[in-house]
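Missing here is one protein chain; the remaining ones are kept as they sit in the complex.
Right, subunit A next:
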Amino acid sequence: MRKATLVVVTAGLSEPSSTALLGERIADSVLARLRSEAHEVEVETVSLRSLAHGIADYMTMGFPSGEVGRALDTVRSADALIAVTPTFKAGYTGLFKSFWDLTDDDDLVGVPTIVAATGGTARHSLVIESSLRPLFAYLHADVVPTGVFAATDDFGADDSLQHRIDRAGAELADRIAWKLGGEHPGESDPVTAEPEPASPSLAGGNGLPPLKVTPFEDLLNG
């Protein structure tokens, strides 16, 4: 059984960032749950702040430059995803949306995902349902039922935030464990059972998705 990759995409802008911190806490919760079931998971974090220029360049230039390309490759190869954004003007941030605008429509199909957001007060908490869920529904991600919203006050309150984090974390961990083959480790591996591209030259990389070939006779027959 191979390691699964859990990718955290955070759109926090400040350093340190409560948004990045929320992403970390959710990832820790997922890891704790999976470790107790003896699954191996590695976490990769994509911080959009450092990619802001590259994201704008991709939009104006039409192709990804080095770091943005690598970030897109990371997301494309994720077994599970935690997407976390601050709330700006009643929605996710423009930077957050811009990053997902650069992904391919197929990149997140079926990928277990937690959506999470931070905001100044709890009055913004519906950002999860009104703005994040529609985006990831469009991308066909497998979004877990529990979204995590953390208001500033939550970082100084009782353990209700941790409770929400653990609930979402457990939902994601269960999906990852199921993907990894659950009680039959080593026997079958649904994660690696995905077909490899037909030949190396068709593979993606550098931020580019793999190229799919449709035999010409099929194209001609409509």
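Note that in this section contacts are C-beta pairs under 8 Å (C-beta built on N, C-alpha and C of every residue); 3 or more make two chains touch, one makes a residue touch a chain; residues count from 1.
Everything that follows uses one rule, which is that contacts and distances are computed from a predicted model.
Peer 1: Using the UniProt record as the reference, specify the protein name of the hidden chain from among "PTS fructose transporter subunit IIA", "Anti-sigma factor NepR domain-containing protein", "LLM class flavin-dependent oxidoreductase" or "Cytochrome c oxidase subunit 1".
Peer 2: Matching "PTS fructose transporter subunit IIA", "Anti-sigma factor NepR domain-containing protein", "LLM class flavin-dependent oxidoreductase" or "Cytochrome c oxidase subunit 1" to the record, the invisible chain is "LLM class flavin-dependent oxidoreductase".
Peer 1: Among A:Ala90, A:Val109, A:Ala137 or A:Val213, which residue is in touch with the absent chain?
Peer 2: Of the listed residues, the one touching the omitted chain is A:Val213.
Peer 1: Touching the hidden chain in the full complex, which residues of subunit A are there? Just list them.
Peer 2: 56-57, 59-63, 65, 69, 199, 201-202, 204-206, 208, 211-216, 219-220, 222
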